Structure formats: C-alpha cells, structure tokens
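With one protein chain held back, the other chains of the complex are shown just where they sit.
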Amino acid sequence: MTEPRNPDFEAHIRESFARQGMMELLRAELLEVEHGRIVIAAPIRPEVTQQNGYSHAGLAWSIGDSACGYAAQSVMDAGRDVLSVELKINMLAPGRGERLVAEGRVVRSGRTLVVIAGDVHAEEGGRRTHIATILGTMIATGG
Amino acid sequence: MTEPRNPDFEAHIRESFARQGMMELLRAELLEVEHGRIVIAAPIRPEVTQQNGYSHAGLAWSIGDSACGYAAQSVMDAGRDVLSVELKINMLAPGRGERLVAEGRVVRSGRTLVVIAGDVHAEEGGRRTHIATILGTMIATGG
Amino acid sequence: MTEPRNPDFEAHIRESFARQGMMELLRAELLEVEHGRIVIAAPIRPEVTQQNGYSHAGLAWSIGDSACGYAAQSVMDAGRDVLSVELKINMLAPGRGERLVAEGRVVRSGRTLVVIAGDVHAEEGGRRTHIATILGTMIATGG
Partner (left out) sequence: MTEPRNPDFEAHIRESFARQGMMELLRAELLEVEHGRIVIAAPIRPEVTQQNGYSHAGLAWSIGDSACGYAAQSVMDAGRDVLSVELKINMLAPGRGERLVAEGRVVRSGRTLVVIAGDVHAEEGGRRTHIATILGTMIATGG
C-alpha cells in the first residue's frame, strides 16, 4: 500500500460513519481507521439475535460490509464515495459472546473498483472466535 | 418442488421468526410463507440508512438472508433448524422509498445442504426497483 | 431489455468466441446468441473430468463464465470489451452425460458494470439435470 490519495481519509470516514443510521441502530463503533484497513465492533444484544440466541448473520454482515466499505474508502481520492458492488460472506461459527469485531482490508485497489476482504470475530470472556470471512467488491462513485 | 417434509413448516417458521431479535429491531414482517418460498419486508427508516440516506446494504442482506433461510427451512424435515453457510449478494441499485421486500427461494434441496436464491426490491410510491440479488447455501442442523 | 446498443453484437461475439483458445480446447460451441442471453455447450470428454469421472467443476465454470461474459458483451456499446470482475458458482449435482450446456443472462446492465446470472445443465440421454448456478459481475473495458 502506498500513500493515501486522500490525506484526510480518516476524518472523512469518521464523519461518514457518524451519519450511518444503521451503525447507530446496531450500536456499532469504529475501533480502528488505517489506510487500507478498518475495524468496527458491535455488541451482541438480544436485539440482534436470531431464533436460537446467537447473533444474526445480518449483524456480522452489516459491520463487515461497513468495515470493508470504509477500507475501500480509505484508499480513494478525496471527494469520492463508496458503494458495495457485491459481497460474499462465509459463516464459520455461531456468533456468541459480548461483541463482534469486523476487520475490513483492501486486497486490490483499482481506479474504479476496490476488491476487499474481511473477517469477523466474536469475543467471549477474552476469547476470540473466527465466525465469518468476507470477499467482495466496492466501487468508487462521484468525483 | 414436491410435498413438504414437515407439514407444520409454516407454524414453525412463524414461531421462529417471532424469536428473532434482529427482525424486530429492523421492524421486519413475514409477508408470505410458502413451501420453498418466503417473503419478508422491512421499512426504510432513518435508523437503517447509510451515510447517503439510502438503505444500508445490511438491511437488504439481513432480510434477504432470513427470507432465504426460511425458504430452506420450509423444505426440511420437522425438528431440524437452519444455518447460513454462505451468502453472496450483488447490489443492483440504491435502496430508496418506503420499504424493502425480500423474496427467498429454494434452488435445490439436498439432505444436508439447500441452495437458495433471493431478490430484494425497494418500493417507492407504488413503483418497485430491483435492488439486490442473492445466491447462497443453507445447512440443516439438529434432527 | 431494450434495443441493443451495438447492432452488430452477434458478429462481434462470434468473432471473439472463435479467438478463445480455451473454448476450442474444451470443444465448446456457441449455441445461441441473443441480446442479453447466450448459450454455450461443451462435451463431457475424459479430458475434462475430475478424479471420479464426472465433469470437472472447471468445465462448468469456464463455459458458464464465457456465456455470462458474452451475455454482458451483447448489451454493451460497440467497441467495448468485457472482463470478469467476479463470479460465484454453486454446484448442484455431479456433471455426467454427453455434454454440459451453460446459459448466461443479464440481470442488470449499468454503464460500466453488468450483473449476470447463469445456469449449467448436464444432458444425458435426453434428460437435463441442473448442475450449477452462477451469479457474477462483468466490467466493460475500452471504448
């Protein structure tokens, strides 16, 4: 990874994150903002469970998608925004414990498309379990 | 599609849906329950938007995943439950309007694995826009 | 699907297909060329099997990818070419019989990206078995 094309990417991402109703609804927080790598966490509350009490796959997906989207955002030119083209998630284990932590990373950054990968872990009493892995594509819009 | 292997699949699915905290958080409702086909809708409220005001991809994904999961559930033996193995979603258009409607369908049903497909539409003033399409795999557990 | 943006799309696709070494290696043939829909078939010879004698998943994938790529090509402007961005295939059944037939279709056509879907069937003694389903993204290049 070379220099950021937008030196203000962190401020842009933090401001954008704050505007996402969905992240607030899920009580998600932005833990780390690096060039090409973003970490987002969200608590496993009863409100985000499936029928069996584990976290709904939609929680892992939602914070994973946002982490990957902002990872793509961090390598783009200033003034451009990002949209999900497609995302695939493989579920590896049930999500149980206190919270989920999703990391998004840039695999390859082109002018228009950014290929991203991500991983989601569940944290339970200090132990981390790898519960999902993600591979997808983001597109730069505007600019 | 032949006869349901679980004649009570509809009651089972409705009861399971009611236990999903995530569906309640998203104000999702179960619109149609057929053998091999499920429809779930959720309103586009400010709480489920992304930074630009459209519905977060996680909303389409969450109700799409549930619609596909219950479609798989509807073709399973009684006493078995369903988990998402993997799901891929392609986003086709921004989600704007009053609500999203997700349909999940069974593509092929094996003893253990069920391949599912789905589509998500946004409804705005009586017009429907195809915003996402899904292809994935569910697994039967228990039983 | 509206009017083709390139009225000569069929000639362009047939000429492009003829230049694909891979399609020749697999003895693939272009069965149908329509605006937004392409059908390609390939024989199941011993040369394209896996360790158990069924057709290798790579055969279904290769003709499926080409069918989807040309389906995307058929809706593009003249002078543009197509590349696979990503493709997901779900295998539904073993590929056995005389040949595989892959159909590629356009799901949504944007200016740059085209979302495509496809299905692969195996033909054995007049019977067709659905062996794979595809969802992916193509990108227009050049132009």
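Letters A, B and C name the chains as they come in the text, with residue numbers starting at 1 for each one.
As a convention for this text, a residue touches a chain if its C-beta (ideal position, glycine included) is under 8 Å from a C-beta of that chain, and two chains touch if they have at least 3 such contacts.
All of these numbers come straight from a predicted model, not from anything done at the bench.
Visitor: Which of the chains on display does the removed chain touch in the whole complex?
Guide: Result for the missing chain's touching partners among shown chains: A, B, C.
Visitor: Touch as defined at the start, partner being the missing chain; which of C:D65, C:E103 or C:D119 qualifies?
Guide: In the complete complex, the chain left out is touched by residue C:D65.
Visitor: Tell me, which residues in subunit B touch the chain that this view leaves out?
Guide: These residues of subunit B touch the chain that is not shown: 85-86, 88, 112-113, 137, 139.
Visitor: Tell me which stretches of subunit C touch the chain missing from the display.
Guide: 16-17, 19-26, 45-52, 56-59, 61-63, 65-66, 81, 83-91, 94
Visitor: Counting contacts across the full complex, list the positions on subunit A that touch the omitted chain.
Guide: Considering the whole complex, subunit A reaches the absent chain at 88, 90, 92-93, 107-108, 115, 117, 130, 133, 135-137.
In the analysis below, only the chains that are shown with their structure count from here on.
Visitor: Mind having a look at which chain is the central one, using mean CA positions?
Guide: Given all protein C-alpha atoms shown, the central chain works out to be B.
Visitor: Looking at subunit B with subunit C, do both copies bring the same residues to the contact (over half shared) or different ones?
Guide: At the contact between subunit B and subunit C, which are copies of one sequence, the residues are largely the same (over half shared).
Visitor: Approximately how many whole Å separate the CA-defined centres of subunit A and subunit B?
Guide: 22
Visitor: CA centre of subunit A versus CA centre of subunit C: separation in Å?
Guide: Inter-chain centre distance comes to 33 Å.
Visitor: At what distance in angstrom does the C-alpha mean of subunit C lie from that of subunit B?
Guide: Result: the chain centres lie 28 Å from each other.
Visitor: Provide the list of subunit C residues touching at least two other chains, using ranges where the numbers run on.
Guide: Within subunit C, residues 88, 137 contact more than one other chain.
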